[in-house]
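Then we have chain A:
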Amino acid sequence: MNPLWLGLVLTAVKLVVVLAALLTMAAYMVWVERRLLARMQLRLGPNRVGWFGLLQPLADVIKMLAKEDTVPAQADRWVFLLAPAVTACMALLTFAVVPFGPPLSLFGQEVPMVVSDLNIGVLFFLGLSSLGVYGVALGGWASSSKFALMGAVRGLAQLISYELSMSLALVPVLMLAGSFSLSDIVAAQAEVPFVVYAPVSFAIFLVSILAESRRTPFDLPEAESELVAGYHTEYSGMRFGLYFVGEYINMIVLGALTTVLFLGGWHGPWLPGLAWFLLKVGALAFFFIWVRGTLPRLRYDQVMHLGWKVLLPLALVNLLVTAGILLGVRA
Partner candidate 1 sequence: MPTLTIDEREVSVPAGASVLEAAEALGITVPHFCYHKALGAVGACRLCAVEIQAGPQHGLRMACLVEARDGMVVSTTAPAATGMRRAVIEYLMLNHPHDCPVCDEGGECQLQDMTVAGGHGVRRYRGKKRTFPNQELGPFVEQEMNRCIQCYRCVRTYRDYAGGHDFGVLGVRQRVAYGRFRPGRLESPYSGNLVDVCPTGVFTDKTVRFRARVWDMQCAPSVCPHCSLGCATWPWARYRELLRVSGREGPRTNGFFLCDRGRFGSGHANHPDRPRTPRLDGRELGWPEALEALRERLTKLTWAHGPGAVGLLTSGRASLESARALGLLGQALGGAPVVCEPHPRRDRAVRALVAELGQLGRDQEDVRQSDCLLLAGLDPEGEAPMLALAARQAVRRGARAAVWDPRPDRLPFPARRIARLPEALLEALARPDGRAPDGLEAAERESYAETRAALQAAERPVLLGGADLLGPRGVRLLLAAARALSRPGRACGLSLALPGPDSFGGALLCPDGPDADELLAGIEAGRVRALVCLEADPLSEHPDPARVAAALGRLELLVVLDHLPTASAARAHAVLPTTAAAEMDGAFVNHAGRLQGFARVYSAGLPIRVTGQGAHPPREFRPDTPGELPQPGWAVLAALAGEPVELGELRAELARSEPRLAGLAGLVAGGPGVQLALEPSARERPDTPAEPGVAEGELALLSVEALFGSEPLSARAAPVAGVASEDALALCPADAARLGLGEGEPARLRSALGEAVLPVRLAPGLAPGFALVQRRFGGPLEGFAPGGGPIACRIEKGGAR
Partner candidate 2 sequence: MTLWRSIRGTLAALGVTLKAIFRRPATIPYPEVKRVPAPRYRARIVLTRDPRGGERCVACHLCSAACPVNCISMQAAEGPDGRRYAAWFRINFSRCIFCGLCAEACPTLAIQMTPDYELCRRDPLELVFEKEDLLVEDGGKDRDYDFYRHAGIGVAQARGEGSEEEPPADVRSLLP
C-alpha cells in the first residue's frame, strides 16, 4: 500500500478513535465527578439510571438535546450561537499534539501514538488555550445579560492572568527537554519525570491549569452564588451542553498535558504505556475533583493577587534559577 495513503488512513483512524475516546471519557468524567463529590458530601450521587447510574451521562445528553434551544431577544445571534463551539473545539484540538502511548509498529511502519506530532506542540497548546478565552468572552458578550457579561469579564481577566504564569512555568521544562515537540519532551523523561527536576514549575503549572479550566476554587466566571451561571447564564439545551462538556474535555486535556510535561507521559514500569498514561491522567482528574470537593471559591481580588503577585514572580524566579542551574550543569 502506498505509504502516503496508509499514513492518511492511520491518521484518520487515530482521529476517530481519539475523538470517540475523549468524548466518552468527558461524559464519564461527569458521572465520576458527581459520584465522587456526592461521596465526599456523604451523599450517593446519581445511581438511578442504569447500573450504578452509569447511563446517567447518556440520559443527560438526551435531556439536553431534547431541551429548547433559546436565544435571548437582545442577543447578538450568530456570535451567541457559535461561542459554545469555540470552547469545545479549542479543548478538542489541543489533544492533537498529545502523545498518549509509545509508537506502534503497524504494517511495517512506525506509527506514533499521537494525532499530529508537531515540532512546536507546546506553542500550539499555548495558542489554543489563549483562543479558548474567546468561547467565554464571546458567549458572555453575545448573551446581552449583565450576569453573562460580568462572568465573561471575570473569565477574560482570569484566563489572561494565569496564562502568563502557566507559560513561564513551562519554560524550565522546555529547557530541560530542549524541544517544543511533546513527543521529544516525553522521550526526555524516559528515566526521570521532570516533576523531580522542576517541582516548583509543576506546582505553578498545576495551580494555573486549575484557573485555566475555570474550576473551583477559580470558578468565578460562572459563580452560581453571585452570577446565576456566569457567562453561560442565557444558554440552554445542547449549547449549554457544549460549554459543559468542553469543561470536562479541557480537564482531561490539561491532565494529559500535565502528564506529558511533568509526569513522564506514558513512561512507566511493568504496565503498557497507554495504561500508564491513562492512570496518570485519571489521577490528575481525581485531583481536580478532589480540590473541587474541598476548597471554596476564592474572592476576585484573591484570584488576581495570587496570579500577579505570587505565581508570576515565583515563575520568573524559578525560571532564572533553573536556567542558572542548567547553565552550571551543562557548562
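On how the list was made: all candidates are chains of the complex that A comes from, given by their letters.
Worth pointing out:
Basically, contacts are C-beta pairs under 8 Å (C-beta built on N, C-alpha and C of every residue); 3 or more make two chains touch, one makes a residue touch a chain; residues count from 1.
In this text, all values refer to a predicted model and were calculated from it rather than measured experimentally.
Going through 1 or 2, you find that the chain touching chain A in this complex is 2. Touching candidate 2 in their complex are the following residues of chain A: 36, 38-44, 47, 290-291, 293-295.
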